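Let me give you the structure first, and then I'll get to my questions.
Only one protein chain is missing from this complex, and each of the others stays in its spot.
Chain naming follows the written order as A and B, and within any one chain the residues start at number 1.
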Amino acid sequence: MAAINRDDVAHLARLAHIEMSDQELDRMAGELAVIVDSIKSVSEVASADVPATSHPIPLNNVLREDVVGHVFTAEQALSGAPDAEDGRFRVPAILEEES
Amino acid sequence: MSELIKHSAAQLADKLAGGEVSAVEVTQAHLDRIAAVDTDVHAFLHVNTDEALAVAADVDSRRARGEQLHRLAGVPIAVKDLIVTIGQPTTAGSKILEGWHSPYDATVVKKLRAAGMPILGKTNLDEFAMGSSTEHSAFGPTRNPWDLDRIPGGSGGGSAAAVAAFEAPLALGTDTGGSIRQPGAVTGTVGVKPTYGGVSRYGAIALASSLDQIGPVSRTVLDSALLHEVIGGHDPFDSTSLTDPSTGLVEAALTGNVQGMRIGVVKELGGEGYQAGVEARFHESLELLRAAGAEIVEVSCPSFNYALGAYYLIMPSEASSNLAKFDGVRYGLRVLPEDGPMTIERVMGATRAAGFGDEAKRRIILGTYALSAGYYDAYYGSAQKVRTLIQRDFDAAFAQADVLISPTAPTTAFRLGEKLDDPLAMYLNDVATIPANLAGVPGLSLPSGLADEDGLPAGVQLLAPARQDARLYRVGAVLEAMLEESWGGPILAKAPALERVDTVEGK
Partner (left out) sequence: MMSMDATLSFDEAMEKFDPVLGFEVHVELNTKSKMFSSAPNVFGDEPNTNVNEVDLGLPGVLPVVNKTAVESSIKIGLALNCKIAETCRFARKNYFYPDTPKNFQTSQYDEPIAYDGYLDVELEDGTVFRVEIERAHMEEDAGKLTHMGGATGRIQGADFSLVDYNRAGVPLVEIVTKPIEGAGARAPELAKAYVAAIREIVKNLGVSDARMERGNVRCDANVSLRPYGQEKFGTRSETKNVNSLRAVEHAVRHEIQRHAAVLASGESIVQETRHWHEDTRTTTAGRPKSDADDYRYFPEPDLVPLVPSRDWVESLRSQLPEPPSERRKRLKEAWGYTDLEFRDVVNAGVMDEIEETIAAGASAAVARKWWMGEIARRAKLADVDPVDLGVSPATVVELDRLISSGKINDKLAREVLDGVLAGEGTPAEVVDKRGLAVVSDDGALQAAVDAALAAQPDVAEKIRGGKVQAVGAIVGGVMKVTKGQADAARVRELILQTLGVEG
């Protein structure tokens, strides 16, 4: 497991859509390296024969009947919008095509 | 300062039911207390004066008309600002939600309203519940009522401090790795994390979805039981909520004996790293329980040594996904980049850079790392396996004991600023509380006394099997009674006065 470095952090910051200055990237890389070091022991004890637990309390098949419930008015929906026009949320130009 | 604020919720409920006092009087007394001390304590981010008094007045008139009311009707409560409330702001302690007003109520808030409990306001927290000291709030820290230069714990320091400072008899908190229990321990109050799924998470801003629970904060075990029964129960809006009813908890708190119960001391939750005074108070609690007829046994849960590591993989991973929605598009802060092309991608980047604090960014990056391609198996995947091991250790321990016991946190309240530069040191505050969140089992913290070396509160933690929350209240209430007898009154009677006009309060 390679140590986490500044380029790694830059890549992660891009994935997480958080703009970071060079200084921040450096500082974060240092902090994270320490943290990652302390938690990597986890993989030692997590052997192949141990199943993963994603949900702490076993529950299955929680389903909802296909019935229409409550709905906002457009005004309510847009009530927190930083910018809106014509009943829709307004955002600056989108650079990338949708995936 | 009104005597009313010194009452427990149960005492207030009795007086309200008996007509000795009105809900408006009770609510006003607490609002006055908040006005008097909160400049120093800073437990509250928002005080809900008008609505709280209106609700109180409504309760009074309904009671006067002879309506059947909930037992806690008219008893005021504070709500951690991670839980959405119509009519008040919800900030999650973050700049990214500053000024945001939720158009919907959390399920637990609906239940408080249905019970006629006036909401005094929203309490301070570490940003998005990420922290153990409330120092990571974007709006300034909360201070421990026992010593205003010290932290009140976190992430729910505001709720615990509010209750410890008599600004509210009850509060709601959330607990992901100890955020209710650890503040309880360092402020001399009671805090409970229910069984995962016991209380609806709908409307609690998610940190780590598989770990989060909303729970009660109070000054007595009985009060927490009363509040737990209000907020607990199945919610069709939360797919992870249990269908078990949250009943029998108050009854359990009133049982009054622990005869024949087996109390398991967890070997791994104590010893090195735990402050001497904290350990001393812990051992005294064991003696009291033994004297009360319980059997003390030692259990070992070796996987608990990996709990912190597993937690700091699972929690940031889920948090990184849960916090992705804060992007300046639909609500909250939007920051435009200063120069360069104005694209939504850059607006998101600038918004999140400005809106999130350092700790939040650290955890988001860490979580993104743990989930990213090539690392999933070693990190997140491994952590989920450790979770299995921790559950197995709990199962084995509960075969030998009815409840488990440990100090809640390794130390008493440290000074503001002391651990801010050392994230790892900060994370160690949660070492005893984290295993319960990973396994989904319920936990309760109550005051164990004051540590000799600094005179500050320490807490003792009880843990029970999933769905056996009642056991916590049964044992907790008995231990609390014995401890209070040994102290000559509640622990908070020993806390320094906050209001300048106060003389030192007697018992």
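By our rule, a contact is a pair of C-beta atoms (placed from the backbone, for glycine too) under 8 Å apart; a residue touches a chain by one contact, two chains touch by 3 or more.
Owing to the predicted nature of the structure, the values given are computational and were not obtained by experimental measurement.
Among the residues B:60, B:229, B:268 or B:318, only B:318 touches the chain that is left out of the figure. For the chain missing from the display, the contacting residue among B:77, B:106 or B:403 is B:106, taking the whole complex into account. The chain omitted from view is touched by exactly one of B:203, B:355, B:423 or B:459, namely B:203. Here the missing chain is touched by one residue of B:16, B:34, B:47 or B:84, and it is B:84.
With the whole complex as reference, residues 11, 14-15, 17, 54-55, 59-74, 77-78, 80, 85-94, 96-99 of subunit A touch the missing chain. For subunit B, the residues touching the absent chain in the complete assembly are 83-84, 90, 92, 97, 100, 102-104, 106, 201-206, 208-210, 236-240, 317-318, 320-321, 324-327, 329-331, 344-345, 348, 368, 371-373, 376, 380.
As a convention for this text, only the chains that are shown with their structure count from here on.
Inter-chain spacing, taken between the CA centroids of subunit A and subunit B, is 24 Å. Subunit A makes touch with subunit B in their complex at residues 1, 4, 8-9, 12-13, 15-20, 24, 28, 31-32, 34-36, 38-43, 45-47, 50-57, 59, 62, 64, 72, 76, 79-83, 89, 91-96.
Touching subunit A in their complex are the following residues of subunit B: 100-101, 103, 195-197, 210-211, 236, 239-240, 242, 303, 306, 308-310, 312-313, 320, 324, 327-334, 336-337, 341-350, 352-353, 356, 361-362, 364-366, 368-369, 372, 378-379, 381-389, 391, 423-424, 427, 438-440, 466.
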